[in-house]
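Heads up, this is only part of the complex; the chains shown haven't been moved.
To keep things simple, chains are lettered A and B as they appear, and every chain counts its residues starting from 1.
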Amino acid sequence: MRPSGRKLDEMRPISIETGVTKHAEGSCLIKVGDTHVLCTATIEEKAPSFLKGSGLGWVTAEYGMLPRATNTRNRREAAAGKQSGRTQEIQRLIGRALRAGVDRVALGERQIVVDCDVIQADGGTRCAAITGGWVALRLAVNKLLKTGAVTSDPIVDHVAAVSCGIYAGQPILDLDYAEDSEAGTDGNFVLTGAKRLIEVQMSAEGATFSRDEMGQLLDLAEAGIAQLVEAQKAAI
Amino acid sequence: MRPSGRKLDEMRPISIETGVTKHAEGSCLIKVGDTHVLCTATIEEKAPSFLKGSGLGWVTAEYGMLPRATNTRNRREAAAGKQSGRTQEIQRLIGRALRAGVDRVALGERQIVVDCDVIQADGGTRCAAITGGWVALRLAVNKLLKTGAVTSDPIVDHVAAVSCGIYAGQPILDLDYAEDSEAGTDGNFVLTGAKRLIEVQMSAEGATFSRDEMGQLLDLAEAGIAQLVEAQKAAI
């Protein structure tokens, strides 16, 4: 019944390759089916000015999509002269999600910038960016621990994200583009490794939904997150 | 225990005054406690170009905040030369929320633009904007029905929104600014008059949350929405 032939609760294949660029302190290429996102983490010894003297660290994220990551070419945002509202919304989400898994006192007054660039898109790019971004962040923090710049691990738990939605009346896990563009309701769920909730963003443009349906989607999300966390563990 | 002295499940006083500007097809000034938002609805007989020939209508929203709506003055976005990521995120939410309550076939190929401008802010401005924006939209659609431009009511149900959060370990309803800036988890809930869900946006920057807590916040939200819908009914 799903265009992809997957079962309702079936994730797409997940692959996370680390160390894909020689310059970044942490990096990975995450593939969730045909969605491919390159994630890099950059350590900056200077925290943002609003934290000056606070002793607290910061984690922030930027998101981009190559113009031909999608089926038809999108205008390059650098050429358009601004990031779209969608881009800004996504990168704010990634930053919030990753910060929720970090002890900012332990990180110390520095900043880690996580760049998530979509090489190929097939739905769920923001979720793949969070899941892959966490791996890049983890690897960068490992460098800080190794050099002794940081002595207590600031990473509190895994952070991973998955989309769920109601497609043709059925709750499904990990929507691809074909499903995403038809789903009446869809949502993004960010959870910790311990299945604590970080972000729930459910939205009905086509059809409103009930509390029961929300519960079913959350069940699916928990199952999906478990697989994503396993993939993260395998990668690092 | 709340800074405002309110009970955990107590909304702030709600007031909705309609017809506050002589030019707009629909307008209201909504006050939820000290949060005051001026909402106007403008009917444009031309739909956005991506709908040309589709017979479908569109509802969109824009959001702004007067520079001194807040405790310290914010830079005017027109002077800064762009809308912030926060502004864009909010106006996209308002537009999605209002569209979820509209039958776009019945509306016909035209657009209604809902402008929500915050005159005074004390937390929950996006929720007040949705609740008041629906009233402005309702009034504008009434004009279309009156003139016969539209023959079948495109408004499917009420749409209203409220924030809930976990403050000092307790779930509370309708956060004001003092509560919002301290809450570990908070969320915005958009519901229909029939209590169907349109948007759920929960976010933990300070502390992750459990499914149980999410359920408690949703209970509070349903109670708050009922009062907001009553206020909408009284206003129109």
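Operating definition for what follows: a residue touches a chain if its C-beta (ideal position, glycine included) is under 8 Å from a C-beta of that chain, and two chains touch if they have at least 3 such contacts.
Here the structure is a predicted model, which means the values were calculated and not measured.
Each protein chain is a copy of one sequence, and the assembly as a whole in this entry counts 6 such copies (shown in place: 2).
By our rule, only the chains that are shown with their structure count from here on.
Here the spacing of chain A and chain B, counted between their Cα centres, is 28 Å.
Those residues of chain A whose C-beta lies close enough to touch chain B in the complex are 82-83, 85-86, 88-89, 91-92, 96, 99-100, 187, 192, 196-205, 208-211, 214, 218.
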